[in-house]
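What follows is a structure written as structure tokens; I'll ask about it next.
For this depiction, one protein chain was excluded, whereas all remaining protein chains were kept in their positions.
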Amino acid sequence: MNNNDKDNIQNKMKLQFSNRSENESFARVAVAAFIAPLDPTVEELTEIKTAVSEAVSNAIIHAYGENENEMVTVECLIEKDRRVVIIVTDNGIGIEDVELAREPLYTSKPDEERSGMGFTVMESFMDKLEVESTPGVGTRVIMIKKLDLAYEF
Amino acid sequence: MNNNDKDNIQNKMKLQFSNRSENESFARVAVAAFIAPLDPTVEELTEIKTAVSEAVSNAIIHAYGENENEMVTVECLIEKDRRVVIIVTDNGIGIEDVELAREPLYTSKPDEERSGMGFTVMESFMDKLEVESTPGVGTRVIMIKKLDLAYEF
Amino acid sequence: MQIEFEMTDDIMIVNLDGELDHHYSSVIREEIDKTIDTFHTKHLIFNFEKVSFMDSSGIGVIMGRYNKISQLGGKLLITGCSEYIDRILEMAGIYTIATRMKNVADSIALIEGDNIEKGAKSENEQ
Partner (left out) sequence: MQIEFEMTDDIMIVNLDGELDHHYSSVIREEIDKTIDTFHTKHLIFNFEKVSFMDSSGIGVIMGRYNKISQLGGKLLITGCSEYIDRILEMAGIYTIATRMKNVADSIALIEGDNIEKGAKSENEQ
């Protein structure tokens, strides 16, 4: 991150929590509360909460298996011009073939009734989705959404 | 923290955010969402949110002055037997005389209409309050509350 | 997330209430399957009217129930979705296997109308 990026950032937070599925709802509520001062529309808020839920669930389901001692990280940056950047990171098993993983309906866990639509939902609900992953090291999902201008009365 | 403590912990999270007053509400919503699976009473939730608000406001007002580049940390541990531990940490100016600071109505900022009741409220709303502070290094506020048993139907 | 079942003949209405994510999906799944088995349900109506949040875990729940119900020759109907739950279901192609309905009453009518039609047909065939 260069200095230029730093000047861009207006507010930021970083959240780390145990790898437990009950924290999925915690993560999306926390992100929603963090961006609340931007006064997002209900639609924007729902889209962001859904995308966060997808990325965090993936870390919990795929990255670490059932190991509850591991931690999931969610960062949120509010940049100039109402740009919201959300970064979800795990130090789990990683993804061998990111391109394949991002394909709609691809899942490595059909037996657990995963639909393979997680990345597709993130992509559709956010403006931009980047997935960086190294097998055995971990996965980082970066999502960006520019909020509409709030109406000032 | 020894191994015994570690086994006690059922769920934990760590939250870091910019030293901005709009994050006060974010911090208390996040803590409330984190402990929601314990099904606390409305009263317990209100008391915890108020205590978090006091500790976080103190970091923002007293520890760093107006420097928004600094970060405030809130940790929350859920331990066995519904014990909730909340730790608010800053790397700010610290407190010279903790005993004096904890006295009801003592404030170093009466001109900003601070009431000096922050620590008193934390103490009254939580079961236990510990304040560790080193001038020039920072302050750590540890608050503990044991939630009542939830009724199971 | 809360779940409530209503039975009408061989139709089961699944009323979901709250947030449907990965955390709750396994419980929801089990509850529905158990109830299908107990009541020998043929058709399933998912009522999403009170679902305030859903991510792609909901797709898996619906797909899995479709597989179960369709083996028994039953139908799967979905009603009460908010705009964005609809978008998620559409993305996954759920409406190619399940019918989207306006409300529960219409859903029941469709299934029972079908039954009558089929009955009439088989009568005609006699």
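Letters A, B and C mark the chains as written, and numbering starts fresh at 1 in each.
In this section, a residue touches a chain if its C-beta (ideal position, glycine included) is under 8 Å from a C-beta of that chain, and two chains touch if they have at least 3 such contacts.
As the structure is a computational prediction, the values presented were derived from the model and not from experiment.
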Query: For the chain omitted from this view, which of the shown chains does it touch?
result: B
Field: Sole contact to the chain not displayed, among B:12, B:49, B:82 or B:145
entry: B:49
Where the unshown chain meets chain B, residue by residue: 21-22, 24-25, 28, 43, 46-47, 49-50, 53-54, 57, 60-61, 104-105, 112-115, 117-118, 120-121, 124
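In this text, only the chains that are shown with their structure count from here on.
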Task: Would you pick out the chains that touch chain A and also touch chain C?
output: none
Message: From the mean C-alpha coordinate of chain A to that of chain B, what's the distance rounded to whole Å?
response: 27
Task: Would you kindly tell me how far, in whole Å, the mean C-alpha position of chain C lies from that of chain B?
output: 45
Message: If I count partner chains per residue in chain A, which residues reach a count of at least 2?
response: 22, 25
